[in-house]
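Below is a slice of the complex: some chains, not all, each in place.
Labels run A and B following the written order; every chain starts at residue 1.
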Amino acid sequence: MGTVEIQIRTSQRVQARNITREVSKAVQGRTGSLLHVYTPHTTCGLTINEEADPHVTQDIMEALDRTVPRNYPYKHMEGNSDAHIKSTITGCAVTVPFSQSGPALGTWQGIFLMEFDGPRERKIFVTILE
Amino acid sequence: MGTVEIQIRTSQRVQARNITREVSKAVQGRTGSLLHVYTPHTTCGLTINEEADPHVTQDIMEALDRTVPRNYPYKHMEGNSDAHIKSTITGCAVTVPFSQSGPALGTWQGIFLMEFDGPRERKIFVTILE
């Protein structure tokens, strides 16, 4: 069936948006051995981390911001260099082993779209590998 | 054959545990084109880096600790926010091209479980893609 595209609308400049439900739904009933999630943008990222306590992703966002502040004399003149840098730190793809019962996420794991320059409409490409 | 699970026991709070041997053994004799290694936890990570000199992974752990200190007024109240943040920085999966002779790791490369909140028993999922 190839790659499925889903759309996620973020609502803040910086936001860890849990997309586990949308991703799981997009691949429901599929067979294969690996789930690949990808974002074709350069100012957001993807990560897998704890979804139970929202403070966890908030701590992650704030730590990234202390390390890569928004305001700094960057060379790129669009005011979002911090977002590009954070995108490289998290990466723009995540992979999870997959079976008929779905992605093999751990008990506490969720898949997050890490928005660093929103709010925006973001594309997510979901692929199941054989 | 699908995904194989292996167990790794770490022995310190912060430890770069070389798991190359365990992973290679788990996929011995398999055929396919890509090795996928995954950890379903949110306070450890996986990375590929130099295995010859243990000082390399020690420098990595110490640099992560300077950037993301253990003690900080984090919002998540379990005392391990630094571990969650470091897990997002390293990621919880690594992939290596694979052939009949095994993973195509470079001369100096090894696969490491990056324990940020041990000691614990950790699960590792190993998958070979076609």
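In this section, a contact is a pair of C-beta atoms (placed from the backbone, for glycine too) under 8 Å apart; a residue touches a chain by one contact, two chains touch by 3 or more.
Predicted, not measured: the structure shown is a model, and the values here were computed from it.
Student: So 2 chains are in place, but how many copies does the full assembly in this file really have?
Tutor: Identical chains making up the full complex: 3 copies.
Following the convention adopted for this analysis, only the chains that are shown with their structure count from here on.
Student: Distance-wise, how many Å sit between the C-alpha centres of chain A and chain B, to the nearest whole number?
Tutor: So the centroids are 20 Å from each other.
Student: Quick one: in the complex, what on chain B touches chain A?
Tutor: Residues 2-3, 36, 38-42, 67-68, 74-77, 81, 84-85, 87-89, 91-93, 95, 123, 125, 127, 129-130 of chain B touch chain A in their complex.
Student: Flag every residue of chain A that touches chain B in the complex, lowest number first.
Tutor: 33-34, 47-50, 53, 55-56, 58-60, 62-64, 67, 89-91, 94-97, 99, 104-109, 129-130
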